[in-house]
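Here is the structure we will look at, set down as structure tokens.
In this view, the complex is presented without one of its protein chains, the others remaining in place.
Letters A and B mark the chains in the order given here, with residues in each chain numbered from 1 onward.
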Amino acid sequence: MPAVNLKTLAKEFNYAMPQTSKSYLKLVGEKPAETAIKAENFSAWFGENCVLSGVTTQIAKGRITCIVGPSGSGKSTFLRSINRINDSVPRYKMHGSLSVEGLDLDKKTSSLTQLRAQVGMVFQKPCVFPRSIKENVLFGLRGHKISRTEKDQIVEQSLKSAALWNEVHLRLDQSATTLSLGQQQRLCIARALAVKPKILLLDEPTASVDPVSGRSIESLILKLKHDYTIIMVTHDIRQTKRIADDIMFFCSGALIECGTNEFMFSKECSEQSRLYLDEAFCEC
Amino acid sequence: MHLSHPKTPTAHASHLEFHKLRTLPSRSFIYSYATLSALTATLLVVLILGLLAYQSGSAIFEANDSLLGSVWSPAKNQYGILPMLYGSLIVMVLAMGLALPIGILTALYISETRSETVRRLSKTMLEILAGIPSIVYGLIGVAFLSLWVADIFYLQTGRVILTASLLLAIMILPTIITLTEDAFSNVATPYRENAYALGLYRFEVIKEVILPQAKGDVIGAAFLALGRALGETMAVMLVIGSLDRIPTPAYNILSSAQTITSKLGREIAESAFGSTHFNVLVLMSLILVVITLSLTGLAHILFKSAGSND
Partner (left out) sequence: MISRSTQNTIFTGLTCAAFFICTGLLCGLIITIIFKGLPALSLSFLFSPAQDFGASGGILYQILGTLLMVIVAAIFVVPIALGSAIYSSEYLRSHRKKRILELSLLALNGVPSITFGLFGLILFVNILGTGISWMVGSIILAIMMVPTTTLSTLQSMQSLPMTYRENGYALGFNRSQVIRYIVIPQGLQGLVTGLLIGLARAIGETAPIMFIATAFSGVTVPISVVEPVSTLPTHILSLTQQATNPDALKNAWGASLVLIILVFIISLSAFYARSKLKNLSQRV
């Protein structure tokens, strides 16, 4: 789709976002899908350190949104704010609103837990619990009343969706720590899927695994896109180009620009984004 | 000037001196001094254990039959140490039973609230608590706790097993909280975050992730606290009632008793050096040291193995 059209389309659907302190924020896209996450003037601090300032955006359902930007730009903080996992970090404060699937959050634990059950997350470093593979997959369902057969089904289903079933179905009772790093990362994805979330947050899921496993995780992500809203932080710009539907570019704690993959890699996007996406270079 | 000119006198001298420095014997003054100090530290342990063993050896021959009995009466040559062993055991177990749950729950509160302020304040608080000398706890036990226990249970004297256990529980709380809190805080954050991200409640995260990960350290802390409880003298001595009998029935915690430490504290000054009475006391002390050191050793083995798991 030609870039010019995108801009006009954006106007047409009134998809453009209000002014932020940093720059005019353009969100350009195709006909907007339903919104999964909506941030309004969202800011975050670690102690006195402002790591996110005035982020206002929407993230569409059923698409892969890649968050890119240099180190320390606040992209991970933003991702971790979505399921409020940052709440447990000492001295973390936030301000503004961030609603997920229409859930407006107060500080109550039960709603936090509900939120986290809807928003699966996979971290940069695979972290399996020192238990069997099966127990790892079912970890998020502890406390739920589920029959044995149901459990087996869930394990099979989740591992299949995470493309791990063929490799491990004969040793489900072995310790998960015996798996390779790439397998562990896919196990983490399976574990997140077993809770049946609507949104999947991925914090550089391929950064700490070897390239081959990275590619298999990548293709897995593409497959998962049909069932889940996927939001992913990545440093790999080529990977972004390969799999992203939408791209958000963060720099020094501000959302500089976001738009579809085509738009962000076209000549239409701002100078800053292009510099970063072309040459991984950032002036801000 | 050419610096490395061999015939320049200064260069020659410094070269010589350098040579001298390099070949200086490593067994210098500092070496002998350091070795001696380290030897002192090591030999002290051997000396203490050896001396106790030597002194108590004769007790086994002199008081052989009565030793494992439950009658203590030096006048009749009866030296049964069972009442003391039993007293130490029951006081220790009770104190532990009271302090461990409260200690662990408190440690969980401090570590899982994940607030720096709470943690800092608590650590200060624990250091203050740990700094109160045991004799002051004894004074509090005598002046308040024993009177309260006597009032509540309508006893003639409040100096009973329960009082000693309560006091001891308060005294070992700081050790338990500090060590278990460290263990919980040392559980790697990713484990916590992964579990929370799956939508588990704090209770479930603690039960399924934190406790299993910190298990070794927590048990180690418990052993260390047991050692402390067993070796504590002053406070226990003042509130245990000093009665050399196994209470009847044995689980009657509202009766006076005697622990090894309180026995030692009360009677060492009274017994003549070298007498059977004295030697049996030394034997009890040796038993105490052996148990305490085993508990401490076990604790450190557990700490070590828990540390190497990461």
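One rule holds for everything that comes next: a residue touches a chain if its C-beta (ideal position, glycine included) is under 8 Å from a C-beta of that chain, and two chains touch if they have at least 3 such contacts.
Just so it is clear, the model here is predicted, and its values are computed rather than measured.
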Of B:230, B:243 or B:280, the residue in touch with the unshown chain: B:230
Among B:71, B:105, B:188 or B:250, residue touching the chain not depicted: B:105
Selected from B:44, B:93 or B:188 as touching the chain missing from the view: B:44
Touching residues on subunit B - with respect to the absent chain: 18, 21-22, 24, 26, 28-31, 33-38, 40-42, 44-45, 47-48, 51-52, 55, 101-103, 105-106, 108-110, 112, 125, 127-129, 131-136, 138-140, 142-144, 170, 173, 177, 201-204, 206, 227, 230-234, 238, 261, 264-265, 268-269, 273-274, 281-282, 285, 288-289, 292-293, 295-297, 300
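In this text, only the chains that are shown with their structure count from here on.
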Sites on subunit A touched by subunit B in the complex: 83, 85, 88-91, 109, 113-121, 123, 125, 127, 129-130, 139-140, 142-143, 188, 191-192, 195, 201
For the subunit B and subunit A complex, residues of the former touching the latter: 114-116, 188, 190-202, 204, 208-209, 212-213
